[in-house]
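Excluded from the complex is one protein chain; the other protein chains are retained at their positions.
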Amino acid sequence: MSEYNRSRLRPAPPWTTTGLWLNTFEGQPLELAALRGRVVVALAFQMLCPGCVQYALPQLSRIRRAFHPSRVAVLGLHTVFEHHAANRPETLAAFSHEYRLDFPIGIDAPDPHGGPMPVTMAAYAMQGTPTLLIIDAVGHLRRQAFGHVEDIVLGADIALLAAEAGGTVLSDPATGGAASMREEACRLP
Amino acid sequence: MSEYNRSRLRPAPPWTTTGLWLNTFEGQPLELAALRGRVVVALAFQMLCPGCVQYALPQLSRIRRAFHPSRVAVLGLHTVFEHHAANRPETLAAFSHEYRLDFPIGIDAPDPHGGPMPVTMAAYAMQGTPTLLIIDAVGHLRRQAFGHVEDIVLGADIALLAAEAGGTVLSDPATGGAASMREEACRLP
Amino acid sequence: MSEYNRSRLRPAPPWTTTGLWLNTFEGQPLELAALRGRVVVALAFQMLCPGCVQYALPQLSRIRRAFHPSRVAVLGLHTVFEHHAANRPETLAAFSHEYRLDFPIGIDAPDPHGGPMPVTMAAYAMQGTPTLLIIDAVGHLRRQAFGHVEDIVLGADIALLAAEAGGTVLSDPATGGAASMREEACRLP
Partner (left out) sequence: MSEYNRSRLRPAPPWTTTGLWLNTFEGQPLELAALRGRVVVALAFQMLCPGCVQYALPQLSRIRRAFHPSRVAVLGLHTVFEHHAANRPETLAAFSHEYRLDFPIGIDAPDPHGGPMPVTMAAYAMQGTPTLLIIDAVGHLRRQAFGHVEDIVLGADIALLAAEAGGTVLSDPATGGAASMREEACRLP
């Protein structure tokens, strides 16, 4: 069974959030529709989910750094399905500050019928957190992956989707870490 | 100064090897020209270079796993510029076996004038090891990076070059690690 | 300047907590004085402090696993000095649950004068989080370290203090990870 499905071409369901957004201009809500023309890489996460903190959020920051922001938009969606009382907006704000997250983060709206799963999480039929969504420039959901996806694969996927709409994809051809980890390299004298 | 140059469009110099190849059919030599139509990702390395062993060779294996072999060819080139007596072919063969390297590895030909730098390394004006080369499907050298390049950036670069020639790029849409690192993930009950 | 001071032999100040403890029998508070006879390894942390989550708390779990519980007691102390509104007890409880912390955790009492630094944190003159405290079997504060201390050094320090009181120190001579990471080992045929 493929959880990393490249074939489905259905429109990405709109997000239903509480209206409170972090890291946007004056806390204004974002609409997915407003990001058409760009590939959207979104991470559904919970701040108390160890896998989100250990690998998925750092990966999202690497994606944000690698791709040109005019071509690839990076978003977070806080999808709380457990420990609801513990996951208050002010805690999320402090979490975002301490971990230096600088991409917009929406808060998934609670189930109006009182169930544990929030609205957007249910609309996408997610299995848990972290879940990565990739939405192409015309608004189709192209990838949905629960768990970890390797950076190599993700870099390739995002680049190919961004290239569908043309133009330069990567943020800065000169960087990309080539300057780092030099101390273990062997240099010509 | 950019060491990760995406702009130069010069033909990749041919490789001059000793003729002894590892991990090819019956040890037969490979020619870059024979790989036209595929993107070639090649790593110039030395088996006694810590950075090559710690991050560059594992990265090459991840690249090999991620991309479809009909679209992306992965090669190693053993470019010895120090400790020549220590770097004998039988030691390289044992190294390749122990580290389970399964891509073809050529051995750069020693300088006929007795200098320390081997022939292909000089032809590419490399600065040391590890150095990653990316050659596009028509044989142009598109990238040359000394040191470490992030997986996200590399995945994007290779995918874009492979896509220039059309067709499916990634090896298997269903994999890519989505199944791993699940124990830290938070699953719906 | 040494922040990892082995020389001072002053009594460890008592802890002033809110009375609410996690991971104790029926939530009953612990007193340092009740742990005399054992070395106490205590970590002052904040659940929203990245360094606490990434390296200090996992290290505390390794310490707990390595040493015999009759000889070494492992404790957490939640010392909130920023983002007070975000750090509510129910959030800490959810955090402890999700990260599978199983050692007792006290909550440092807020400053009665309304300052940001909690009472116990001030009594120990801590500089921030994570801060590791090691208290010997007779109640002296023997080590106080802000930041990261290597496992090798910490293992040695705790063992030497535990040995001052005699008896077996490590939890299980047969374990200690010797069985792990075998896949990269080279085994005789």
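Each chain gets a letter, A, B and C, in the order it is written, and its residues are counted from 1.
Here is the rule we go by: a residue touches a chain if its C-beta (ideal position, glycine included) is under 8 Å from a C-beta of that chain, and two chains touch if they have at least 3 such contacts.
Please read these numbers as outputs of a predicted model, since none were measured by experiment.
Looking at C:D108, C:D136 or C:D157, the residue that reaches the missing chain in the full complex is C:D157.
Remark: the residues of subunit B touching the chain excluded from display are 48-50, 53-54, 82-83, 85-88, 90-91, 93-95, 97-99. Contact residues of subunit C toward the unshown chain are 1-7, 46, 49-52, 54-55, 59, 62-63, 66-67, 81-82, 117, 126-130, 145-160, 163, 169-170, 173-188.
Criterion: only the chains that are shown with their structure count from here on.
Taken as a contact graph, the chains are arranged in an open line, each linked only to its neighbours along the path.
In terms of their C-alpha centroids, the spacing between subunit A and subunit C amounts to 34 Å.
Residue positions 98 of subunit C each touch two or more of the other chains.
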